[in-house]
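A single protein chain has been removed from this complex, and every other one stays in its place.
So, chain A:
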Amino acid sequence: MSSSSTTTTTTRLLMLKASDGVTFEVEEAVATKLGAINNMVEEEGSEDLICLPNVNGKFLGMVLEWCKKHANNNTNSDKGNDEVNKWWDKEFVMDLDQNTLYHLLMAADYLSGTELVDLLTEKVASMIRGKKVEEIRETFKIKSDFLPGQEEEIRKKNSWAFE
């Protein structure tokens, strides 16, 4: 199917389909904030439905919400808008729970939303900064693989960091 050439290219719409079948209609300028979608559009054009089998509707929706805000505010880039974006980003990540944060981060990474990945990793870092080793293992589902005595030795050597 080939669409007739349009005179207005600024508000071209893209159709995105999430893993659970939920579809989103978004402006091209918004969706191409995501590196992965930008590549698909450049390689295959924007006429067809873009299927994203690794992201479900809930998180794709959130990612697109972020893109929309940043695409809009980027059109006139002065310092004031920068501040607005920062403030908006802060609100965006403020109340994310660990599970949502994890899936959102996976979605942003899959879609190559570099700036959003930066924002979310910063959020994760701020959450785990003050945590204990045991809490980190739990958060990242890591099992200690030290030999007996090894961990104690590292702890002893850096005891001040555990105070």
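Basically, a contact is a pair of C-beta atoms (placed from the backbone, for glycine too) under 8 Å apart; a residue touches a chain by one contact, two chains touch by 3 or more; residues count from 1.
In this text, contacts and distances are computed from a predicted model.
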item	value
Chain not displayed: protein name in its UniProt record ("DNA 3'-5' helicase", "F-box domain containing protein", "Histidine-containing phosphotransfer protein" or "Proteasome subunit beta")	"F-box domain containing protein"
Omitted-chain contact residue, chosen from A:Asn38, A:Thr100 or A:Thr121	A:Thr121
Among A:Glu25, A:Glu43, A:Asp97 or A:Asp145, residue touching the chain not depicted	A:Asp145
Residues of chain A in contact with the chain not shown	102, 105-106, 109, 117-118, 121-122, 124-126, 128-133, 136-137, 139-146, 151, 154-155, 158, 160-162
